[in-house]
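All protein chains of the complex are present and in place, except for one that has been dropped.
Just so it is clear, A and B label the chains in written order, and each chain counts residues from 1 on its own.
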Amino acid sequence: MTALLPHPDRLFPADPGERDIARRLYAEVADAPIYSPHGHVDARLLLDNNHFPDPAALLITPDHYALRLLHAVGVPLDQLGVRPVGASGAGASSAAAAASAAASTETSVSGREIWRRLCENWNVFLGTPVRYWFETEFSSVFGLAEHPSPASADALYDQLVETLATEEFRPRALFERFRIAVLATTDDPADDLAAHLALRNDPTFAGRVVPTFRADRYMHANETAWPANLERLGAVSGIDTSTYAGLLEALRSRRAYFAAAGATATDTGVVDAGSEPLEVADAERLHAAALRGSLSAGEATAYRHNMLYQLAAMASEDGLVMQLHPGVLRNHHQPTFDRFGPDTGHDLPEPTHYTRPLTPILRDFGTNSTFRLVLFTVDETAFSREIAPLAGFYPSVYAGAPWWFLDSPAGIARYRSAITDSAGFTKTSGFIDDTRAFCSIPARHDMSRRSDAAYLASLVSSHQVSEDNAVGIARRLVGEIPVSTFRLAE
Amino acid sequence: MTALLPHPDRLFPADPGERDIARRLYAEVADAPIYSPHGHVDARLLLDNNHFPDPAALLITPDHYALRLLHAVGVPLDQLGVRPVGASGAGASSAAAAASAAASTETSVSGREIWRRLCENWNVFLGTPVRYWFETEFSSVFGLAEHPSPASADALYDQLVETLATEEFRPRALFERFRIAVLATTDDPADDLAAHLALRNDPTFAGRVVPTFRADRYMHANETAWPANLERLGAVSGIDTSTYAGLLEALRSRRAYFAAAGATATDTGVVDAGSEPLEVADAERLHAAALRGSLSAGEATAYRHNMLYQLAAMASEDGLVMQLHPGVLRNHHQPTFDRFGPDTGHDLPEPTHYTRPLTPILRDFGTNSTFRLVLFTVDETAFSREIAPLAGFYPSVYAGAPWWFLDSPAGIARYRSAITDSAGFTKTSGFIDDTRAFCSIPARHDMSRRSDAAYLASLVSSHQVSEDNAVGIARRLVGEIPVSTFRLAE
Partner (left out) sequence: MTALLPHPDRLFPADPGERDIARRLYAEVADAPIYSPHGHVDARLLLDNNHFPDPAALLITPDHYALRLLHAVGVPLDQLGVRPVGASGAGASSAAAAASAAASTETSVSGREIWRRLCENWNVFLGTPVRYWFETEFSSVFGLAEHPSPASADALYDQLVETLATEEFRPRALFERFRIAVLATTDDPADDLAAHLALRNDPTFAGRVVPTFRADRYMHANETAWPANLERLGAVSGIDTSTYAGLLEALRSRRAYFAAAGATATDTGVVDAGSEPLEVADAERLHAAALRGSLSAGEATAYRHNMLYQLAAMASEDGLVMQLHPGVLRNHHQPTFDRFGPDTGHDLPEPTHYTRPLTPILRDFGTNSTFRLVLFTVDETAFSREIAPLAGFYPSVYAGAPWWFLDSPAGIARYRSAITDSAGFTKTSGFIDDTRAFCSIPARHDMSRRSDAAYLASLVSSHQVSEDNAVGIARRLVGEIPVSTFRLAE
């Protein structure tokens, strides 16, 4: 048995003097409230406030980071609670089913079995942020005192089950304990936001949970499910989406609905950041062709690029902050997609560019004071080459925190080193946890606060920034900066 | 009020032992003369030797680094002294007007107002090289003892005005005080170099100011101003440039003129490094088409690629060192360009390649001992992937210092880490300040010397290089290396 005791100085620099600085900076922000302006927790979790079903469904199955590395060392996804897509075949409906299945452990494998897989492979995670998050989370949130291992697996599982059955571990209690000031979810424009609205109107819940408008599925006009998605959006909005003009109108209407429900931002995930607008007539023509199922690959791309431009145009009018997450090739492994659906660990980064593809949007809205664009990347070469230089000229552009594969102590250090020269701290987004693993939220923000303290300590110890100024930056990074970047001030 | 006291150990490593090494290495070069083989100061400044007009026109308006970050946090360019382009419309003449306007504060906004904008936003620069340079410059050059802030702004401005009125702050006095051994300017081939020649013949000025031949505007045959530029070059050179052969001849003639005036180098800025030569007949055909205004985009690219090749061919004959700065997309924000002209902060980096596009030049001149090619980049991925490997094989190729967005302590550290393995120190260019902010020159070179001392100290403390050898490298980096790379030995 090995004691699980995350060190109070973890992630701080080695040099004793620099470490002392980092300690002092971290102490200023360690207990600050958490702003989580982008993530994937379900609002219903907090509305229902049910006990979490079992430890694996809470901690492992929804955590892509953990899932993919276990898969990479040979654990099949179905042994981790990912449920195969039903017999209904591929397509949007089955994809949605699979997505919900992925978040559930109602499969043939028990939560205890899944937990054992993690424990057996605990050392596979050495050096990775997954291990780091789990250690903090298991220890600080759940009070586990021992490292996972084949020997400790069952006892730890029993302890987790017992813990989760307590009142202190219901979602709302954790929300408060985590000191979450704002939690943003990610939602489809056709969502009625019932959970959000109920939460706002619930006098027993004081937390702030805001939706985020994510219209991706209306941008990909060559996907099988596109016409059905359009129809659903039309039904929800009461606007005929069978024309391009109607689709834009419906999206505008739903943005207003989201804003009224508390949204301050949108999100968009695309394979590239192309944003060339189309003439209205051309867009209508492609829209009609897509409904007929006769859109070429090139036309689908043109349609998507135009939609990105139109979303920026809407953002320049309604002031919803536009988050852009380009550069991910989705569903790389077709057999896994066919069996388990999307979001099952094989969305993979590609080289990603920003300067040239974003020219149309920035030409037309880049200096518009209503417009705001937060750029994320999984291609870290873009940090110093494109994202920081863009954020360092355009008032509208902000450099998003390290995303996904880069969301780690090492990734954050490289991000700060690459971004600060051209964009300083003011033009960065503040930390984004981007997680669907609710209980990992404090561990992730804590990691970010420690990493930023370490980075700032290096600036202080090399006399590039005074310690007073570093304290100011550390505080702004966890408060004023996310609040102002995401327009969260009420 | 906060004291402005740049620390004597700034930029040195945190570990006390390693810091001591860095201190000793830096001490060896701290006061060495400055070789500035590439920059944008105007020779006329030194010829005229007038008092600087006002602090903002000297320190802020010509500094793109400062301008762009102020713009990025919402300060409009015209509040920073950038003068809108006149009613005469776009094109070369208005561009030139805008460029000169950018260096002037004869706008509706006063120097004091511009200075206040900087002071109000002083903390926006925290962690950036701009802040670092300004702190060193304000303190060491101007003797300011207090940090800029809204409260201190007016008093500091008054002190700067007073200081600039003294004899010690006229350009030549500063040139001497800065210990500038060589200052290279950047000049159009049609320039008569009158200021340079007058300076050379001025017995009261002992400094060395050399021109640099930059023929960019003759390479872009699809630009509106191209025919007029050609005509002007023809007039200056006395050679008919209406043919391609004539243009080459005129360029050759002007290179000789520049060399006679002291130039040892040329510079070229292009969006990509393509260098495929054309057959003479094809080049003549494109030249004629360009004069008729009927060049396609693809033909303009082919024309430019061929011109890059021809400039290399000339360099292999006359021995002018060829500097290449590819990878910048100029004038990204059209509305700003339309209003304020070029060089107003929105030239932005793009992914940039070298190995394949430079094949024709390196095939034909790569091992020619007269030819020398210094490669710069704003895409730092090229350092370890292409620039160092090229410099590590071709005798003609040198790895240029970190450029523009990468010209910072962090950028220099990454450059050395990425370059040294394949190119060592001998095949690097030495530091390049590349500035039009005359008074920032010593601060920039000092930053480079400190950063290199820190890097060398890390090699010494990890026993990769002896301290004796590190001293030798540090000295060579500020003397022998720029002198030999840029052929500055007289």
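Going forward, a contact is a pair of C-beta atoms (placed from the backbone, for glycine too) under 8 Å apart; a residue touches a chain by one contact, two chains touch by 3 or more.
None of these values were measured; they are calculated from a predicted model.
Student: Just to verify: which one of A:203, A:238, A:298 or A:335 makes contact with the chain not shown?
Tutor: Candidates A:203, A:238, A:298 or A:335; residue touching the omitted chain: A:335.
Student: Could you tell which one of A:10, A:44, A:232 or A:285 touches the chain left off the display?
Tutor: Checking each option in A:10, A:44, A:232 or A:285, the one touching the absent chain turns out to be A:10.
Student: Pick from A:381, A:422, A:435 or A:462: which residue touches the chain that isn't shown?
Tutor: In the complete complex, the chain left out is touched by residue A:381.
Student: One chain isn't shown here. Among A:84, A:227, A:269 or A:349, which residue touches it?
Tutor: Answer from the full complex: A:349 touches the omitted chain.
Student: Hey, which subunit B residues sit against the chain that's not shown?
Tutor: Residues in contact with the chain left out: 13, 15, 17-18, 351, 353, 355-356, 359, 362-363, 366-367, 369, 381, 384-386, 388-395, 397, 417-418, 420-427, 458-459, 461-466, 468-469, 472-473.
Student: If the missing chain were put back, which residues of subunit A would it touch?
Tutor: These residues of subunit A touch the chain that is not shown: 2, 6-7, 9-16, 68-69, 71-74, 123-129, 132, 329, 332-336, 345-346, 348-351, 378-381, 405-406, 408-411, 414, 454.
Following the convention adopted for this analysis, only the chains that are shown with their structure count from here on.
Student: Distance-wise, how many Å sit between the C-alpha centres of subunit A and subunit B, to the nearest whole number?
Tutor: 40
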